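Note that one protein chain of the assembly has been removed; the remaining protein chains are unaltered in position.
Up next, chain A:
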């Protein structure tokens, strides 16, 4: 008898999805075998999210076919996908804050949930089996981001799972948490579960995945075995031939102190806020200081205190010779402080205003307003210059801010701040959700500003980025800031410990060289 080959667990054939003005998926083919960890690589807007929503039944493809264990399948909705054994861990978690872990999981399980106490013990045993300790009775809003992700994963594991889809799962984790997650995923795969791992972090894909499919502009631009590739060749598949992706920047030492934060204590009035505790920080002229940290550890509060959105009592925040703690944001800007907030739309720019008007919003101090009147000609010239100098892709200065892609709007905002020649630039997550080409451009602009003698503070969750551009580096955890170290003397492992709140100087552990990472993609 002829032996039939075992069909792949999941096959996608010619998946095509058209959105108004954008072909999100164009004739995509993909195979995932049982027990395989398969990476789906691509930049923002490459079509990764759309594709996984098609698999999970959230989006109907216009054309194409899905085969499940070799048989044609029409995934009606997420409930149907779950019945088949397809689980998904979302990038922006789909949890309910005011419900307990068990209640959250019960909701997703539908009628199979059983009664709550029985489910709670099932959750306990599954989470122990896979090394993801979790208390089923806790309310979700009391959990850290890493723990929330565990809830999402355990929610998939309490069912009979055959395919687990993870969307950018490591973006919210410390390096140590990433290692733990990988152990779990490998164990899961060894038991026969297929895993679709969506990411743009090439180091992680190399470390974890058996095969990779790369998307670019909605099409499959290549497939590879990550272990046999170097990160640069995979990056090429992601961004194409014409975008510069690899750079290192020389590390420098700053000169005179520009920003000095001393013993800053700040009580947050937000119920879910973090209180800043005994925070000390110095940023010198001509250097970039990078602060890492898992989201929600006081970054927002620190940034608000520095930008002036919340004000501190006198004597704690010094800008050159001025005590700026009690000053409002515009007074601080007048002194030469510039700020790039995390939210581009809403705080960095007004979504429904044109680029010219948005240029005016922070540029008004540089002679664009005379005797209370706006000098529109000058403002338009200013906007045009930002667009030209920072290669912002847009229909023109009259375009609304929200018509730009995230990367282009970010280039515009950063350009707007840098062109005002600030003495201190504070940038929050400057390349969050930005593609590699734009990220490189933004990094170059920051380095250039540094070399002109400005002090720069970067707060980011992207460790690779911080190692790439920072001259000194540290981490914030629960409102406390670790001591800052020259970047070459720190290591991923040490920064990871600091992100988890361990600020001890681990001199006994020899620091891992960071140059190899700096040479990689980010």
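Methods note: a residue touches a chain if its C-beta (ideal position, glycine included) is under 8 Å from a C-beta of that chain, and two chains touch if they have at least 3 such contacts; residues count from 1.
Convention: contacts and distances are computed from a predicted model.
Visitor: Out of "Circularly permuted type 2 ATP-grasp protein", "Tellurium resistance protein", "ABC transporter permease" or "Carbon monoxide dehydrogenase", which one is the UniProt protein name for the chain not included here?
Guide: From the choices "Circularly permuted type 2 ATP-grasp protein", "Tellurium resistance protein", "ABC transporter permease" or "Carbon monoxide dehydrogenase", the unshown chain carries the UniProt name "ABC transporter permease".
Visitor: Taking the full complex into account, find the residue in A:18, A:94, A:260 or A:420 that is in contact with the omitted chain.
Guide: A:94
Visitor: For the chain not shown, which residue from A:9, A:38 or A:82 touches it across the whole complex?
Guide: The one listed residue touching the chain not shown is A:82.
Visitor: Considering the whole complex, which of A:29, A:63, A:141 or A:267 touches the chain not shown?
Guide: A:141
Visitor: Using the touch definition up top, pick the residue from A:107, A:145, A:335 or A:361 that touches the left-out chain.
Guide: Answer from the full complex: A:107 touches the omitted chain.
Visitor: Touching the missing chain, which residues of chain A?
Guide: 57-60, 77-82, 90, 93-99, 103, 106-108, 110, 113, 141, 271-272
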